[in-house]
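I'd like to ask you about the structure that follows.
Complex shown without one protein chain; remaining protein chains in place.
So that you can tell them apart, the chains are marked A, B and C in the order they are listed, and the count of residues begins at 1 in each.
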């Protein structure tokens, strides 16, 4: 049977850029990590080594810098849209351009109570993410949150589960629930105002996590997704990927002590992993 | 519009296990990192917190240990098959079980020329990977290689590419080509003998990389995939994900020196990324 | 010449513990990563395999858990002091015990404006560190900060430096200054009130960084150290280790644009490294 090239793409990843807007009274800064990927009429590149339709990935990198210079700082969603439009317009050989961006969030440092005009620190571990996938006919925008660690010491149980001969887990009415939120959601076509939406979604998710009386991480995931889709009509779909970061209660009985939910061991491996998409 | 649960799964990741087979004359060892994921009739877990069909992820972990004890050391593909069969047989609520395994490869240490019976070291950075996805009707087996760094100092060019106003890259007839191979391939149904096949595919890929006069990384990727599909009829499809690890020639002119392809800077970011699937 | 054992130690590292204090109206939490190291009369362990004086490192780990249960949550400095005292009292074979602790800082999540009683998130990337080194005669307490990223877009220059035939760096009156603060300081004997001191030192260092008109990272390091020693008499010495995280101005001239301090590339390697100790 003949061999043929199926799905293929090429691009540049980890293009880092730090932008400074120098206003009269203050500086604003933004840090991005951008990845660009092209799909298109590239069969002969692979089969014949014909590079005539290949815009170098080095040029993709330069284009990220050039557009960062041309456009004022805005949301990462808008920056991804500028990049996909730029590449599609100038490159007829392309069928699809995908741009992913991860934003490292910065906050102003303070001197006493006064926030500084030009001194900054990382706002936390959390990242803001966006993805635009654009073809000649359609543009799909995703936004998201990565690496947001949340934990509850109350209102979390895991009981009534299935048991088999290898089940040793005990029922738990009062466990620690901890996860590293990775969420991404898809907007309806034509949505703008990404800044307000991102902050709103973040708030809805965290409040759902906080309020929810959790019967399992699946149960909490669903409550978080439902809150977002319930609060924001312009969001068509949300995907949550939640590792169950286990905090194991230490058995202190061999040391002659009880342990009424006070001393735990946080662990990295193994971990549960709960993933689901909620849609309309 | 009503909200509904679309694709969802749950499981345990990073279940590590190290197995020792204690033979009369020698020990054999194997190290795995296993991930199990279930899909099935789990809507009410999410919507109602009903755990009655939920086999705990802790039990998945225990099952990995139990099957590692029951079965002798074999290929990771066979171990994944044992796990998927075990879970599907006992859990009617499941529609699909996916097991991924990553093998850390060990080699025997030597004393003088003599390989030791019970002393070992890591064989390298490279990992052997496998994935089995089994439903009630179908079982799909993938194997792969991750993290295999290869580099050529000759027979690699990148010329004749498209230029636009942001293109500054120079043509290069004699560049360093370096990549970190991540390959995975899908077997035809019913294939066994995974050990010989894995070693054969690895050899085909490396020899294609070595032999190929590269006109681009896409060109080399295709040659590697073609070699594998050409050499092994039992492989239906192969996917390669190849970062272009840039080794930049240092411009020594400002230091008063030439640099005829002798001094390079290896870089981590940004990097190119070439991905393609070859199929029949 | 005879071979002899010089400095030696043994211990347990990365003992992780998460503590919950369950008060009527709220929970408090604390996460630590602890390392314990013993020095003492251990020559025969090495030379003869005589373990009779070796308290297992597994017991060190258990002791961390036990003391976390026995004592209420307090500063990491106090916890390190409890551990060193415990081990020295019971183990006459010890000459010195060193305990290092790294605290992952947690903050309360909010629902609307209301901080939650039992829901938390990571406070940031920054870690609080402490070290106690105790012998039969002396106890030395260090505190510190690790992994605190700070950056200035104004008031930083680097000019007037030495040049040789390999110097290509341009003078810069207006560069970005960025570093990842790693500081540790030594207290005078008998100091307590570690909580207020740590917060005070952190504030002094950040304000010095913010205020300082920097002529080099060395210059800023000194200003930071001087601020701390000037503000806190109970601190005898401070050591700062400051990587110079380079943010390189992108040369946009080849793309037909200027770049008046707006578009930079953050880099991980290579980086400068400035280290100094200030003492009295």
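Quick notes
One rule holds in what follows: a residue touches a chain if its C-beta (ideal position, glycine included) is under 8 Å from a C-beta of that chain, and two chains touch if they have at least 3 such contacts.
From a predicted model like this one, the values you see are computed outputs, not experimental measurements.
Only one of B:10, B:38, B:161 or B:209 touches the chain withheld from this view, namely B:209. Contact with the undisplayed chain is limited, among C:96, C:139, C:226 or C:259, to C:226. The hidden chain makes contact, of the residues B:118, B:171 or B:199, with B:118.
For subunit A, the residues touching the absent chain in the complete assembly are 165-166, 168, 254-256, 268-269. Where subunit B meets the omitted chain, the residues involved are 16-22, 27, 29, 31, 62, 65-66, 68-70, 106, 109-112, 116-125, 148-155, 176, 206-207, 209-211, 247, 250, 252, 255, 257, 259-267.
Panel shows subunit C; residues 1-16, 35, 37, 42, 45-59, 61-63, 66, 90-91, 158-164, 166-169, 214-219, 221-222, 225-226, 229-230, 237, 243-244, 268-280 of it touch the chain omitted from the view.
Just so it is clear, only the chains that are shown with their structure count from here on.
Contact with subunit A and subunit B alike is made by C.
Subunit A and subunit B have Cα centroids lying 24 Å from one another. Centre-to-centre spacing of subunit B and subunit C amounts to 37 Å, using the average Cα coordinate of each chain.
Rounded to whole angstrom units, the spacing between the C-alpha centres of subunit A and subunit C is 29. Counting partner chains per residue, subunit C has residues 255 touching two or more of them.
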